[in-house]
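A selection of the complex's chains, in situ.
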């Protein structure tokens, strides 16, 4: 078994999730990329075989599935929680069942992962957990209650967790991604001009910098946005 | 049928919930007090019969139950959402099922009420909804993730709703109750001295003031705490 530090990315699609896998693999981590369906991760991993990213199926809303992701191995050095669903619409038009499903992925899923990762990291006295937030983590805008309910909740979890496990050596950071992440799906909507949407690889560079922070100077929260963004 | 404006209080126990019923009844509202069990509200109402508060059973997590609370009557002028459960403990010790149950009351329940009330108020072009928050609405402290996940989520909902229905004439306010509310249960824990815990009647006075604000100068959020509180 490799002696490289292990990184687990929960919520891997072709955008930020895969960029995080790539960045941590290149910086000397043995990376496991988890998603509800492993085949998508496997396809991405197969396209960059030199990274040796392991693709795994995990449903974050299922505690057994999360436990399986973390069991039978050394404690992870880095866990990146990047899962989430997006329910859009005015409050009066929202389907409560859809809001609940999204919340289960973003918050209950984050809780399951925080517990599985946190127990192992606290026992080891070290480790880094980073949660991916959004504009809606800080502000309930019109038509964004569905997302904001989940993202506010994830931020609450990250804050409490940071205060609890920090003094036990575990670094918890919440990243507010305040803008559109560039992807095949979003590239038609971004402002004209260079670098006007968040590059997944650029976001991943900051996650790496956070994971490398000395414990005397840890960041609990930061924002990321493109230079041209109105905010 | 009375022509007094109608106020509905969701989540009525002997503390703040009943104080809200009393304050709005005294200021000229026909008040319905709802709780999961109507008998407790009925007992409170029977002790102050001059207030004519109607006691009703309502499970906020059940959309049918919420619909029944709002159906068959004139649109409410005021709806006060005061329901919530409290799950305490460190993140690594939390029971995810308990977190989910508490979230369903505080956030899914608030969503059901917001939808039922909001549709009627938007149709009427007027109305006030006030949501009861807490210290944990703004900050995920150690051992308070269970509460903060719910309270952050309710605040997100209130913000989105305020932005959506405000321009349609409906006032949405979120009140951060930052301290312990005086009650039979809490009176043994409060600091010595006069007025060191939040008096339910004093809180209710501010809810009344909010409900009376002119639409040119509405408050979306405010805090309330005792004069002696460290904050």
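Note that the chains take the letters A and B in the order they are written out, and that residue 1 is the start of every chain.
Everything below uses one rule, namely that a residue touches a chain if its C-beta (ideal position, glycine included) is under 8 Å from a C-beta of that chain, and two chains touch if they have at least 3 such contacts.
In this text, all values refer to a predicted model and were calculated from it rather than measured experimentally.
Of the identical protein chains in this complex, 2 are displayed in place, while the full assembly in this structure file contains 4 copies of the same sequence.
Assume only the chains that are shown with their structure count from here on.
The distance from the centre of subunit A to the centre of subunit B, with each centre set as the mean of the Cα atoms, comes to 33 Å.
Every residue of subunit A that touches subunit B in the complex is listed here, in rising order: 63, 90-92, 94, 96, 99-100, 103-104, 107-108, 111-112, 114-115, 118-119, 122, 136, 139-145, 148-153, 155-161, 163-165.
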